[in-house]
Structures are given as C-alpha cells and as structure tokens.
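Submitted below is the structure of interest, expressed as structure tokens.
Only one protein chain is missing from this complex, and each of the others stays in its spot.
For clarity, chains are labelled A, B and C in written order, and residue numbers in each chain start from 1.
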Amino acid sequence: MQVHAQRFYTAGPSDIAGLEAAVADGTIPPDRIVAIIGKTEGNGGTNDFTRELATVALAQLFARHTGETRAEIEDRVVLSFSGGTEGVTAPHMLVLWQSGEALAEPAADKRLAMAVGYTRAFSAAETGYSAMVEETARVVRELMAQARIEAPEDVHLVQVKGAIPAYAPEEADAAIAAGRPLRSDMVHSRGASALGVGVALGEVDAARVTDDAICRDWSLHSGVASTSAKPGLQRSEIVLFGNSRWWDGDLRIAHGVMQDIIDLPAIRGVLDALDLPCPDGQLAPESGDRLIGVFAKSDADYRHRIRGRRHTMITDDDISDMRYSRCVVAAQLAGVTGETAIYVSTRAEHHGPPGGGPVAMIARCA
Amino acid sequence: MQVHAQRFYTAGPSDIAGLEAAVADGTIPPDRIVAIIGKTEGNGGTNDFTRELATVALAQLFARHTGETRAEIEDRVVLSFSGGTEGVTAPHMLVLWQSGEALAEPAADKRLAMAVGYTRAFSAAETGYSAMVEETARVVRELMAQARIEAPEDVHLVQVKGAIPAYAPEEADAAIAAGRPLRSDMVHSRGASALGVGVALGEVDAARVTDDAICRDWSLHSGVASTSAKPGLQRSEIVLFGNSRWWDGDLRIAHGVMQDIIDLPAIRGVLDALDLPCPDGQLAPESGDRLIGVFAKSDADYRHRIRGRRHTMITDDDISDMRYSRCVVAAQLAGVTGETAIYVSTRAEHHGPPGGGPVAMIARCA
Amino acid sequence: MQVHAQRFYTAGPSDIAGLEAAVADGTIPPDRIVAIIGKTEGNGGTNDFTRELATVALAQLFARHTGETRAEIEDRVVLSFSGGTEGVTAPHMLVLWQSGEALAEPAADKRLAMAVGYTRAFSAAETGYSAMVEETARVVRELMAQARIEAPEDVHLVQVKGAIPAYAPEEADAAIAAGRPLRSDMVHSRGASALGVGVALGEVDAARVTDDAICRDWSLHSGVASTSAKPGLQRSEIVLFGNSRWWDGDLRIAHGVMQDIIDLPAIRGVLDALDLPCPDGQLAPESGDRLIGVFAKSDADYRHRIRGRRHTMITDDDISDMRYSRCVVAAQLAGVTGETAIYVSTRAEHHGPPGGGPVAMIARCA
Partner (left out) sequence: MQVHAQRFYTAGPSDIAGLEAAVADGTIPPDRIVAIIGKTEGNGGTNDFTRELATVALAQLFARHTGETRAEIEDRVVLSFSGGTEGVTAPHMLVLWQSGEALAEPAADKRLAMAVGYTRAFSAAETGYSAMVEETARVVRELMAQARIEAPEDVHLVQVKGAIPAYAPEEADAAIAAGRPLRSDMVHSRGASALGVGVALGEVDAARVTDDAICRDWSLHSGVASTSAKPGLQRSEIVLFGNSRWWDGDLRIAHGVMQDIIDLPAIRGVLDALDLPCPDGQLAPESGDRLIGVFAKSDADYRHRIRGRRHTMITDDDISDMRYSRCVVAAQLAGVTGETAIYVSTRAEHHGPPGGGPVAMIARCA
C-alpha cells in the first residue's frame, strides 16, 4: 500500500487541466484519489468564493470520469482548499492517491501512511467544548490504528475540517441563560479540534483540557494539528499523515513547530529530518524536486510582539492580520526551500505556542 | 572620524521618546546627527501621512535642542522614512551621527564611512533622462572621495531620495509634441537615480545607459543603490555608505544582491561577510546585538513568475504588490537575522535584476 | 413580441435557486432567455472570480433544462455579471426573456424593445482605434433596426462587452516601432466601444472621432453606452435597449446622464420620465414594485475634484477608486429609489462627461 502525491500549479481557482490530463493518460486513477489539498487566490475570508469555484470545477471533473455526484465526491475525497496566496505563494493543488495492498509484514523503513475519517455529528452545544475534543481525539486514535502507525511520534500532520453546526437563535439564548454559551464558531471549533489532536497523540494532558481551558490556556497545544472550521458542517473531517513500516512507496513526512513567526530554524529542522540539505541556507535545486508538499499554520501574535519588538499586523485596519501572517510564513518557507507552492493556512488556536505554529513537509526519499 | 548608529523601536510614527532621552542624557549630540532612517506604519503610498508625522515630531525635537527650524533640519539631516511595516517589521528609526576627526593615516582595518550630498537642481525635462543619471553619478563619485572610500567595491549602500520637479501642463504637452515626453515621475526618477549609482561605481557600463535604456533595459542595474523619489523635490539627496581605512569606530557594512525575491542565500552571504554566524539557519542571539541596520529593496516580479511559478501579488486588486513584496523580503530577513527592525523599501527599478534587489547590513565588529 | 424581466436577489454568486424555481414552474422559458445581468460580490478586478462562479452555475442550470453546453449558452445568452456590490448594493440578477410575435402594426404606446448582436472579430491592431468605433457603430445601428426602434432618442441603454484580442509581444513591439502602439487594453476597448455607440446614435460627431481623440478628447461621449471589456474576447457583444411601438408588454426604459458623481437631479429625471413619483425625495413604496432594473456607470473624477472640492478616491492607496465610485453612485440611486438591487459598473471612458455617467432604468407602466 502506498501513497502517491502529485503537485499541480494552477492558472486560476478553476484550473483543473493538469489533473484532467493526468487522469486522462492514466497516471492518476480518479477513484483512488483520497485528498486534494490546495491554495487558491482568494482572501481566505467570508467573501472568498475561490474555494467554491475550485470545488465546483473538481466535481465536474469527477463527474466526467467516475460518474460521482458532487455530494458523493465531497463525501469520499477530502477537498481542502485554503484561500489566500499572499506574497510568493504559487496557487497549486496537491493530489494524493493510493495504490497497492497492505504489506504482509512490516518493512525496514517507514514510509508515508495516511487515513481519512469523520467524527460523529456534533450538536451546537457540544461544539467548542470538551465533547468535541474527546470525539476528535477518539477518531485521531482510530485513524492512527487504521493507518498502522505505531507510535504517536510517527504522526506528523492531522488536518481537520471542523464542524460548526447551525443553531436557532433561541438555542443560543437558552445556552447563555444556562450559563454555558454556545461555542459553535470558527475560533472554538478550530481550538477544540486542535486540542483533540493533541490529546490523542499525548502532546496535551487530557486532564488539563477542561471547558475553561479551551481557547484560553494557550500553554496547551499540538505540534501536528492543522485545523480549520466550516459553518454548516455537522461532523469534522480528519486526514491523518504519518510514517509507517506497513506502507511502502518513496514518500516520507516530518514536522517541526515554529516557536514564533520568525522561527526559521524550526523550518530547517524539518528539512534535516527529511535529509534535505540546505547549503548556503536554501535547499539545493537538485534536491528541490524531492520536496512534494509543505504545510504550515500561521498567526500574528495577539500580544502585538515578536521577540519583544512591536509588530503592526493586528493594528493595521486596511489589511487583515491573517493575510500578513500567511505571507510571512510562506516567504520564509519559500526562502528556505526555494519552492513557492506552499500551503499556509491561518488562525492557529492551540497549534504550537501563540504566534508560532506547526510546519510539516512531505518529501521523496533520496 | 567615526560613524555611530543607534536603533530606536517606536510606539508610533511620532514616538521620539527614545531619541529625546538619548539627546537629553548626552549620548547623542543632536548637532552631529547626519541621518535618521526609519520605518513608519503607513501604507507607503500617496495617502501615507506617517512619514510627515515622524518628520514633524523630529523637527520639534531638533527645535528644542538645537534651535534649528524644520527647513534647516531637512536641509542638514537626511530624514529617510519609508512607510509600510508589513508583516513582522518593527517600526523603528536608526539614528546615525558622527564624532571625532579624520585619521592622520589609514588604519589596518576598514570601518563604516559615510558622506551626504546633493545633486544640482534638475529641470522637469532632465528628470528620468541621461542628464539625471550623469549628475547622480558625478555626486556619487564625489561622495566616495569625500568619504575617503578608495575602491568602488567598498561602497555598499547609496540611498538616494530622487528629485521630481513640478511642471506646468503646457511643459508636458510641449515635451510630447517634441517627441521627448517628460519623465518627471516616480518610476523614471528612481530608475535614473539607480543607474547613476551603477554608473559611478562601474556596475553599469555608462555607454549602455542611453535615454531608451532607462526603465526599459532591465539588464542594467546597481547592487548597492536604494532610491526613492519625492514629488516636488528639486535636487536629489544622496547618502553613501561604505568601508574605509580612514575611518575608525566599530561599525562595518556589507551588501549582497537577491537575484529573485526568495534568494535567501544572498542574505546569508551578507551575514557571512560581516562574520555573523547562522548556526541552524538564524543569526545566533548572542551575535544579534551586533547587527545594527538591515536595508533592502523589494519588488514583485512584473513577469508574474518566481522561478517559473506563478505569483499573484500583482493580480491581487485588494492589496498592493508593494505591500506584499516588502512583507516577503522583511520576513526572510527577519527569519535569517532574528531581528524585525528591518528597513525594506519597495519599487526597485534597476536595483538588481527584475524581481530581485540589493540587501545591505551594518554591523558592529566582533 | 415583448420583453419580460424578473429580478432575483441572490445569497451568493452561485445562487441560482430563484431562477431554477421559475424555470421549473414554467414561469420563465429557459430557451427564450436572452440576457442575464447581475451584480456579484467580488471586487470587480483582476482577481474577481465571482463572475466566473455565477457563469458556471448558470451554465449548469441551462445544461439541465435545455441541454446546451456552456459554450452554446455563452454564445446565445448575454451573461453580463459585474463584480462589486459596494455599500448598499444587493447582489442580484435580472433575467430578461422574450415572448410572442412581432406586432402586425405599431401600437399607440412605445414599449421596451431589445436586440442582441456581435461585431466581427477585431485584430489587436484595430482594438481601441477608429476601426473599432466604426464597427461598433455599425452593429448598434443594425440592432436598432432589428429591434424596430425608430429614432435614436428611443435608445436608452447599449451594453457592450468589448473585445480585447490577445497578441504576441512581437506584435506589440512592431506596433510601437511603426508609431501606432497597440491599444488592445481595457481602457481603449471600453472607450472605443462607447464612442461607437455615440456615433451610431448621433450623440457624437463621427468626424471628430479620430484615433487621437479616443481616450483623450473627453468632450466626446455617449449618454446611453455602458461598456466593459474582456481580455481574450475576439468580438464585442452588444445588447441594445430602447422603446418601440412595435413591441408590447408593460415595460419601458428611460435614461439620464449624471454630469458629475453627485448629480442626483439626473437620477430624478429618469424617474420622472417613467412616471415614478418621489414625494419626500424617494420613490414611494407603492410605486417601488414597478421599478425593475437600474443601471449606471461610475467614475471618480480623474481631476481629483467634485464641483471644485477635493475628493480622495484616487489618492487612497488602500481602496480602489472603482470601489468607491460604484459605492457612491449606488448609494444615491438607492436613496432616491428605495431599492438596493442596483447595477453600477465602473470605468466610464466617453460615458457622459468625466466624473459623470449614464443612468438607465426599466420600469413597469403604471
């Protein structure tokens, strides 16, 4: 069993020509595609319609080749588009598919393994509370087993598209009256999902993850979570990546945690772990082709400081701090790797320390 | 004779408290200040009033301490504020002053040397044409001699605030009719200034700098120029920095040229030249205090490509590519140096190759 | 023969639910739809993908109901989406369809008439030059005849999506060398289209429309043109609206020209022409239902002045003057009509005097 990954640079959110050609010539079997992760050139906010446009275009592609409806595709394949290609970021999509059968016995070396799953549906009252953390943790553990990843240290990236169930205004009022206001919002959904990942992998002590601690005690965080949230989503979608001796192929994954937004050494550490050398500070071009995917979470430190110095990302009312922080992290990743197809998504509650965030990379073995 | 430099982090464009204190306690003699170079938190565009606010505040400071008027100060001291502290950039100002006398004979080691001067006044018809290139080159050579910098290779940064004389509409019409349209605009003023620097230092072949080549033949460029332009300015102001054996003190300067906007190795090269080590990819904290000033020019490649991959900085109609390119370059400089008081200014016509640009740093000797 | 029009308020660029229902219940015959004109909530600029998303959604609707492909639909139906719902503007689409047969003889009263057509394909060298003006004028006259509109005064709105043929860099260089630089750009395409409308209807003296006058002599303008331009389009698409005694139904159209961006009396004049009373300054609610479509062109006066007073729409580098001018004109139209489904598109070269622009409205007869 192996994971394959191919990166396509796109000319616009609806550009699926590269994937179309790869499907047409048999390189990529559309029915074995498990995830498509991409950056589109929107603003990443409420009025970003580029993600929908990309999804519609891909749904049409699948309809042509597998006959599946858009709903079926959204159910079977993880479509994870993040709007915002600030600065150097090249719009692109990474297509992941699987082939082969499970190994009869473990190999000597670990290779990229993955699994996809879903939590149960959440009620609005559970979202952003401990119940969401626990259920997320349960599924993460299940996916780890399913992917036959033996140790938590072998998990390097857990992407969660978190649930945000809709609710009636009366439900919100009743919750306030009951002293337990709804947290069915982006911030709490992302935060609870990230803590769920952290609890499952032992990064976070489950006993400390009380309702009060969620989105408040920032000393609790995961270094491999990458969570978003989607209004209207009932259950969370989870893709887990790690390395396992039960998978073959030639891909591996590693991660690190930026302790603040200029923690370039953390980026270098990930490349080191993948045996990707950086003479002169940048990945040598001859090794560049080995780097397949770069994923990071970013945030402008809410304390308005980086290493004690003032930053103005949050006080700039003309440009969102989300756009700045994505731009900053992508620039450093591109500077170190020489590659601009970087997936940085923003808002990183309980993802690494405040102002920092996880970085993961998938690379071909030398 | 030596150059001193002190960096002040500011709480806002009008924050001069740090300098005020340093003047009050005698650390910095206000009458020996020759240049103040800073970043303020505006947008760097037409409606950026933060530079004016900083200038007004500084003029009041000088008025209190030296009795000079604002006009006298703007004439004597180079006030170079660049709006736009995108991303990680910390608003700050670097104050440069001089002390001591010229050395009787050259020392063994070169130290930071500088000189300030002005071109003659330009007519609108000359601006952006060869006449501006030549006069700029003449003054650059003069300043080099004045600073007793012996070789062009020892010049590492030439900041020019370029003239843009006003003109009457009739003058513009007459110029078009005569087949030689006015170039009294930001683009051509910056471009001609940069070529003037390049010609003076032998980076650019004077014979190739025809009127047609200005802002068209991008193969011509300087690696040490840093030019801006100011509508209404009659003559260009020039500050030249280099290393000379005729100066003492403990500062040195070096530079490099980013070949594209993600040329992190070029940044590393400058640190190497200043003996500033980067174990793990970032300047070690214990060496960080030695780094006094970081200056760069940025631009989003007009060909919409970085190493063959698409970037969207120019096609984003919500955020100016100027803000993006400053953010990108500052992020990489901060990532490598660990310092966020970075001076990046944008629009880099004939400053290094298209999409790239010069980087200079001033550091204390070990 | 009559024109029918129905307005649908949309919940997003891809929201076609209203039209879908109207088609499903037989209210609107999809094969008789001739134009869909709408506002989507993008920025109206290069990176506005909302128009594409709306088009894709409509193409899927037609595919389901008429079996036509997207190319067939884009060829048969004028899809005119303008991005940018600044300020009060409600995202919406206006669907226009036809029914019935040509009248045997003219009626006593004029009713809304329309015709759709195309210019021949333009070369890049023709675009923005007199050739484009002339061909546009020819088609406008043809459409007038086709719609059986007897007098130029009865034409009230001519929407043109203007051609901008692609070209090779060598073609551009050759054109410059030949002293006739290409004008295959948005500005010149829109300007030439508008002048074509003006020439056809006698608003502009054809003799004065020299190549030099295009996008330079702003005293030449049409009061009924509404032109845009689309890179890659080979031929211009034209929809002409007017009143004719050869059409029946209950719709009528009228127009006026704002002399500057605050010419509210011009707006009032259009309502007067349609017998829509404004007691207290605003269309009375009981008459509001009669107003079906409101169309305008906007521009921030390039002279930075409105009635002698400074405006800052152009010097604001944070927000495009296009967004401001649309917001301003829509606000006034909404203030006078009480309706927020307003179609304002921007950039109005040769559309009314500089800083002003045409306003047209379609209303049901009392």
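In this section, a residue touches a chain if its C-beta (ideal position, glycine included) is under 8 Å from a C-beta of that chain, and two chains touch if they have at least 3 such contacts.
These figures come from a predicted structure and were not determined experimentally.
Taking every chain of the complex into account, the absent chain touches A, B, C. Checked against the full complex, the one of C:11, C:104, C:168 or C:207 touching the unshown chain is C:11. Against the chain not displayed here, subunit B makes contact via residues 12-14, 41-42, 47, 49-50, 52-53, 56-57, 318.
Across the interface with the omitted chain, subunit A contributes residues 43-48, 312, 315-318, 320.
Touching residues on subunit C toward the chain that is not drawn are 9-11, 41, 43, 85-91, 261-265, 267-269, 278, 280-282, 306-307, 309-313, 315-316, 318-319, 323-325, 327-329, 331-332, 334-336, 338, 340-341.
By definition in this document, only the chains that are shown with their structure count from here on.
Using the average of C-alpha coordinates as each chain's centre, B ends up farthest from subunit C. With centres taken as mean Cα positions, subunit C sits 43 Å from subunit A.
Subunit B has its Cα centroid 40 Å from the Cα centroid of subunit A. For the pair subunit B and subunit C, the distance between mean C-alpha positions equals 47 Å.
Annotation for subunit A: residues 41, 318 touch two or more other chains.
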